[in-house]
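Only a single protein chain was left out; the remaining protein chains are all shown in position.
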Amino acid sequence: MMKYMLLRHREIPNLNQIDVFLKEDGFEGFKKALKMDTNAVTDEVKAAGLRGRGGAGFPTGVKWSFMDKNNWPHYVVANADESEPGTFKDREIMESNPFQFLEGVAIASYAVGANVAYIYLRGEFWEVAHFLDEKIDEMEKAGFLGENIQGTDYSLKIYTHLGAGAYICGEETALLESIEGKRGQPRVRPPFPPSQGLYNKPTVVNNVETLSSVPYIIANGADRYREFGGTEKSPGTKIFSLSGRVKNPGNYELPLGSTFRELIFGEEYGGGIIDDKKIKAIMPAGASSSLIVADDKALDTPLTYEDVREVGGDLGSASVIVIDETVEMDWLITKTLSFFAHESCGKCTPCREGTYWMKAISERIHAGEATKADLELLHDVAKQVQGKTLCALGEFSTMAVVTSIERFPEDFEAKVYE
Amino acid sequence: MLAELLRGLKTTFKMMLDKPVTIQYPEVKREVRPRYKGHHELKRYENGLEKCIGCALCAAACPSDAIFVEASENTDEERYSPGDRYASTYEINYLRCIYCGYCEDACPTQAIVMGKEYEVTFESRFDAIADKAVLLKNSTEGVTPQKTEPGVYTRSIPKMENPKGY
Partner (left out) sequence: MSKDVTLTIDGVKVTVPAGTLVVDAAKKAGIDIPIFCYHPKMEPAGMCRQCLVEIGRPAFDRATGEPVMENGKPKINWGWKLETSCTNPVSEGMEVKTKSEKALQGQNDMLEFQLTSHPLDCPVCDKGGECLLQDQTLAHGPGESRYRFDEKRHAEKHVPLGDKIWLDRERCIECGRCVRFQSELVGEAVLGFYNRGAHTEIITTSDPGFDSIFSGNTTDICPVGALTTTQFRFGARPWEMKSEASICAECPVGCNTMLNTRREAKSGGRIVVKRVMPRQNEAVNENWICDKGRFADLNVDNRLKMPNPAVWTEAIGAAAEKLNAAKAEAVYLVDGSLSNEELFNIKALADAVGAKAYCYSNVGGGALTTKSGSYGKSGAGDAILVVGTDLYTEAPLFWLRAKQAADRGATLIVATESETRLDAFATAVYRNVDEGLAAAKEAFGAAKNTVALYRGDDALAQACADLNPTSLVGVWEAANTQGAWEMGYEALADFSVLNGKTVYVAGGEALVAGAVDAAAVVIAQTAYETEATGKASVALASRVVAEMDGTFTSAERRAQRFFAAVPAIGEALPGYVITAQIAEKMGVSLNIDAEALFAAFSAMSYDDLATVNIEERLMIAGTCSANDQGVGALLPAKA
């Protein structure tokens, strides 16, 4: 059995060259899909249980089935914004295994009846975007894009679109606003993109990794996908972007259901903590995470969407940042809050004002100029922001703050005075 | 009988010989208490600028509608108070004023204060209206308008303090 479904370029060199890709059963999934009924394609993805890899973990097949069939045209948008701190998986796919990703975009477009698909890349990925443009060209020349693909009456064009440096444009409705040329700020939901998305038409927005998982499902069937790895509720493999205080940071593809211990301490993977220090906490979803106390129970928790919740976290995009005893929590939250305050789009009051306020308090705490009351104030403000924001950015900005204060109180109490 | 008479008049004689408490006003004027609410004064800062920013909160607070305020804009060429706004017209009608001191309470810059002057008379109704010149005269020394450097007096309200206890 292949070791890799997504990071196949680690086994097959030069997979980003079209002739190599074609030799390795390239576009088999797409060719098979073109012969299937569009609903059957969606059903296959539903049966496979593929969940969104961008962070929300929403069942992909179900999202495709929500597309409003009375409103045309349909669009597919690939979310390659990848701005979450600690996430660098999509970049590797787009640079080294682009055709599998593009094939996924094509299959998704076929399934929902879209003839135009967009890939939205963060502004800093301009080299990747130009590279993808070349690959799209090659794909079209190879007969898998353009008019009447492979002799059918299905046509598809894929375009890349660059953002301009905003984390908020990774939020799907802000992304759509950005493509439309407006300010990248989230929309009020409902309505959701599958009923009103790009230019108010039904749109599916999927993460790069999600779309890259689709070709295998169609080519080999939902059952084989489930056999590849994962659990009943979280099937398949996932790329974990491991970073932080580990010996070997990087992207690692493991089946869902592997444990934190395997990922962080495994010889082929993280290789353990730098200088063999003691592990303290894990942030499984990048800067937007709750901090999980890295005790044995947590380390042995399987990496699935449902199990990670048991230990007070969320798998999210699986950008696992490892914190050891040398990291102090008050310093850590100044970093995350600084990020969120900078990236807040400013549309809604609690996020715009709250992130700014929390950042100011956390900096005072870190500088040793705060009292115990300030610490309570920081916790209060974070709680005040939760549940009231327009989009998830505001919500996530509070996760690290609240969980670090609640679960690692010693770090803070050392810094505050009466 | 004389004894009873003298006993009855004991208090009277005692008081006759005591020092009188009568103050011989107007030759002798007693000092007023610190919080005495006398004639109003419009105060200035040490640099001579007026504290009054023409916000009309005193007029709003006044229960007898005795104060009339009109505001105008400051420029650095002709500056009366710090910030953008100053009172170009400020009048207190002493026929209406009940000397309650609400205006002093309401003022955000402590510009209008009740002073110590209680000898206020006027011979016509028109003279009862004290305008800005009169009210400023009662107060500290200083000259306005002034010509100031741009960018220095940008805030109307002096620097605030952080909340205590945090």
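Letters A and B name the chains as they come in the text, with residue numbers starting at 1 for each one.
Keep in mind that, in the parts below, a contact is a pair of C-beta atoms (placed from the backbone, for glycine too) under 8 Å apart; a residue touches a chain by one contact, two chains touch by 3 or more.
Every value quoted in this text rests on a predicted model; they were computed, and no experiment measured them.
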Residue among A:Q100, A:T389 or A:T403 touching the omitted chain: A:T389
Residue, one of A:R10, A:K247 or A:R352, that touches the chain absent here: A:R352
Touch criterion as defined above, residue of A:A341, A:M399 or A:V416 at the omitted chain: A:A341
Among B:L9, B:I23, B:A60 or B:L95, the residue in touch with the chain that has been omitted: B:A60
Where the unshown chain meets subunit A, residue by residue: 166, 168, 183, 188, 341-350, 352-357, 360, 377, 384, 387-390
Residues of subunit B in contact with the chain not shown: 53-57, 59-60, 68, 70-73, 83-85, 88-89, 108-109, 154, 156-157, 159-163, 166
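Keep in mind that, in the parts below, only the chains that are shown with their structure count from here on.
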Rounded Å distance between subunit A and subunit B, as computed from the means of their C-alpha atoms: 67
